[in-house]
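Complex shown without one protein chain; remaining protein chains in place.
Naming follows writing order (A, B and C), and every chain is counted from residue 1.
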Amino acid sequence: MVRVGIVGISGFSGKVLLDLLLNHKDVRVTYVAANSTTGRVDTIWPEFKNRTELVCAKYASQEAIEACDLIFLALPHTESMNVVGTLLAAGKNVIDLSGDYRLKKLPLYKKWYHADHKDPKNLAKAVYGLCEIYRTKIAKTKFVSNPGCYPTAALLALAPLVSIYPKKIASIAIDAKSGVSGAGRKVAEGFMYCFVNENFKAYRVLNHQHTPEIEQYLSRMAGKAVTTTFVPHLLPIDSGILETIYVRLNSVLNESALHEMYKKFYKTETFVRVLDLGQQPELRHVVKTNFCDIGLTLSEDRKTLVITSAIDNLVKGAAGQAVQNMNIMYGFNETEGLL
Amino acid sequence: MVRVGIVGISGFSGKVLLDLLLNHKDVRVTYVAANSTTGRVDTIWPEFKNRTELVCAKYASQEAIEACDLIFLALPHTESMNVVGTLLAAGKNVIDLSGDYRLKKLPLYKKWYHADHKDPKNLAKAVYGLCEIYRTKIAKTKFVSNPGCYPTAALLALAPLVSIYPKKIASIAIDAKSGVSGAGRKVAEGFMYCFVNENFKAYRVLNHQHTPEIEQYLSRMAGKAVTTTFVPHLLPIDSGILETIYVRLNSVLNESALHEMYKKFYKTETFVRVLDLGQQPELRHVVKTNFCDIGLTLSEDRKTLVITSAIDNLVKGAAGQAVQNMNIMYGFNETEGLL
Amino acid sequence: MVRVGIVGISGFSGKVLLDLLLNHKDVRVTYVAANSTTGRVDTIWPEFKNRTELVCAKYASQEAIEACDLIFLALPHTESMNVVGTLLAAGKNVIDLSGDYRLKKLPLYKKWYHADHKDPKNLAKAVYGLCEIYRTKIAKTKFVSNPGCYPTAALLALAPLVSIYPKKIASIAIDAKSGVSGAGRKVAEGFMYCFVNENFKAYRVLNHQHTPEIEQYLSRMAGKAVTTTFVPHLLPIDSGILETIYVRLNSVLNESALHEMYKKFYKTETFVRVLDLGQQPELRHVVKTNFCDIGLTLSEDRKTLVITSAIDNLVKGAAGQAVQNMNIMYGFNETEGLL
Partner (left out) sequence: MVRVGIVGISGFSGKVLLDLLLNHKDVRVTYVAANSTTGRVDTIWPEFKNRTELVCAKYASQEAIEACDLIFLALPHTESMNVVGTLLAAGKNVIDLSGDYRLKKLPLYKKWYHADHKDPKNLAKAVYGLCEIYRTKIAKTKFVSNPGCYPTAALLALAPLVSIYPKKIASIAIDAKSGVSGAGRKVAEGFMYCFVNENFKAYRVLNHQHTPEIEQYLSRMAGKAVTTTFVPHLLPIDSGILETIYVRLNSVLNESALHEMYKKFYKTETFVRVLDLGQQPELRHVVKTNFCDIGLTLSEDRKTLVITSAIDNLVKGAAGQAVQNMNIMYGFNETEGLL
């Protein structure tokens, strides 16, 4: 029984992590903490009453080190990098859900997160936890940087195309729509009920910090620089991301062949479901699950490809993928706790 | 006092039309009808109790002709074309909200509406009622074909660019999101509460009948053939359309200059609001109004333009624009009943 | 043309007031102010762009006095009572939308609003603006205290019964449900989208400050002390209040006779719609309107009466009723700006 800890239990990702880990047969949650909140978990999140008696402590690395074999960090950006080093130095395994260890170039981190990176050594070591793509590396590491929610949906949707036909891609535009939980538990007027309900809008147009994350890993897959046009929107729902991706092609594709290629690429993957041609993903089929559903449509002139990709931002886009990463790291059944 | 009639009162557009026309100081609603529903309007739509005593008749052209000077047709596609001819022949003014008179080429109509057009003569005469663009022609006609909801948002967003810089445009992708009322009052499982709420999906990907309408009028504005990639989505809200439009450019643009050009283009228009740079439209600012809000963002490399455009699909995208067309046709104050 | 001012434009009631008053043919809005927010109204509320060029000032009584004949106060509780005296002393007409002048007994005010009342003189003079019941007094006063949202729905629902059959009433339980805008523009975790959406709960059970307001006016109508059991709930919608009222009777009633009595009581009222027996109010029939819809159902044993009552909390429950009060005070058509 692996002893696991969750740091950042007061946030949405921390809550979903706890929900998943309480039902995971190979682990025991031995430590939960946060930076400001303390007290019984079932006071912080009343839904846990009669499910756990855990008490949230103010985070202290020594306590985490003593109590856990593996620590999940569900902290805000720029806070994780203060914590990771000590835990790794103590020989612990770490899965970090923040954005702190995803961008490999220091200036890029500074540009998008508005802070100097304080832990470049471990930044270099961190394995990007996009399970279906980097499984081998994940299995061997002690430190996983869990992907962002938007990048998870985008990268799984584009991985087959970009890695197999890198030269065919002329341009990529990603129109992304996310439920409100993607913004975290922030209390701000823009996330008040009356300002979200019956509303819809784009935000941070061409200016979202997930853009360089998407481009970095697309480029790595393609073996050449790939840029994207990325526009996120706020959906009046709790959870779920749907991305509609417009790929302009340099030369024509064949829709059936492409579809077969995608199916083959994800043939052995439980959590990526390539839909039949003519079908489109719907958020309600993936919300509260670890699945990523992908739909493909080629234009009549065969020069524009529309890929639709749907996940739950808190599950496959955060806590679920983190558990999947743990399953890979420890050699557990990869779907344990997730189906 | 102009006597107006509404045919199709049992649908959402018919209802909004009545709501607007009851508060219009220059007209009197003298006739309401539908193809299957009959009875007091405040039984069909209880919200009208104590606002009107109108009774909905089964549609009969002779009654409409006797009762009205102007008839609004809010009928389903392929039904309007059975009705328009008689009304025009009797010298009546007609504003048709269906898709029947928007596509000027007969084969195109057949391809997208799956029916032969039965009234090619009036199809040729119909003036496309995109008020801000075709005001002069509208003022002179007796027969307006009111634009579709998606085309209204798309064409107003693209008109300045396409008409002024037609050669700069390399490609256009329109990611459109609409509230459920856009589907009309259809009773089908896909529009049931439990299948829409907390859900989001693309539908009719690259296969929506508004695509050729958008392309026809963009081409007309550009003076050359313009094609688009159009993907509509279903938002879990009542009303509102937001379109995020990705324009790839052949050569760079200057963001400030472009913004000035848009502001100048719509300078005298009350209902089109070009937002400041850095601002994005939100549906709640336009829902229940006749406004179209437009936001502009140019990419860092100045070769991709993102235009966001928001309207209420039932108002500026249907009934409101129809009333605006009436105001133009009759020389009323163009904002009467709409502000 | 009466010159009117709105103090508290940054709140929801202030916004709806402006929306209504801009379309009212007998008044001109000459002053808008708030306690903390300043700047163009169309910056505070972008929906007003191209509708008004008004600028919100920091509230100053002298400016209000010079600019206006009538001032609407849409301030939070305990702030209005600091402002009313000066305005009335200057001979201005005032309609106060806060709770400051509704409870006539000072200890009751202190108990429920947790503050000493600072303006007992005007408290005694204030006319309670429940239009349909106190029209005569409203027509003669210069100072109206606009009713609370929950009390409006409850009192209109119970007025006929309580005033005509006061002795029949054994007990009254009011189960009230309100949309989120009823809480105002407060930024607090409890009103964040993810804590309201797909949720429902009771709050301030037996402990809401509208309870004594309801009881005070029911008692006045009944000519004897009437108490109620009042439980409010938070609905996951923007606007609307539905109250389900359970009246236990001391002796049997006749359903048809009761229904006729209600219809007669409200016969000449445009804004109160007594529904047919067997029909129930729905929020969507009253939201964005000044109507109050009432449904009646008597139990088989004829000893329990269930009354359902629906309003828009921001319109009939706040800004709409305030405009109706103005119409009465000034002898305007009572429905002007409201239908």
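As a convention for this text, a contact is a pair of C-beta atoms (placed from the backbone, for glycine too) under 8 Å apart; a residue touches a chain by one contact, two chains touch by 3 or more.
Only a predicted model underlies this, so the values are computations on that prediction, with no experimental measurement involved.
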{"item": "Interface partners of the hidden chain - shown chains only, full complex considered", "value": "A, B, C"}
{"item": "Residue of B:D26, B:D238, B:E255 or B:E269 touching the missing chain in the full complex", "value": "B:D238"}
{"item": "Residue of C:L97, C:V287, C:V315 or C:I328 in touch with the missing chain, whole complex considered", "value": "C:V287"}
{"item": "Touch residues of chain A, complete complex, unshown partner", "value": "22-23, 46-47, 49-51, 198, 270-271, 273, 282, 284-286, 288-289, 291, 339"}
{"item": "Touching residues (missing chain, whole complex) on chain B", "value": "12, 180-181, 185, 187-189, 191-194, 196-198, 236-238"}
{"item": "Residues belonging to chain C that touch the chain removed from view", "value": "171, 173, 175, 177, 195, 198-203, 205-206, 229, 231, 233, 235-238, 240, 242, 244, 246, 248, 280-284, 287, 295, 297, 299-300, 304, 306, 308, 310"}
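The criterion applied here is as follows: only the chains that are shown with their structure count from here on.
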{"item": "Chain pair, most C-beta pairs within the contact cut-off", "value": "A-B"}
{"item": "Innermost chain, where centres are averages of C-alpha coordinates", "value": "B"}
{"item": "Between chain C and chain B, distance of the C-alpha-averaged centres to the nearest whole Å", "value": "37"}
{"item": "Whole-Å gap between the CA centroids of chain A and chain B", "value": "39"}
{"item": "Distance between the centres, which are taken as Cα means, of chain C and chain A, whole angstrom", "value": "47"}
{"item": "Where chain B touches two or more other chains at once, by residue number", "value": "198, 282, 284"}
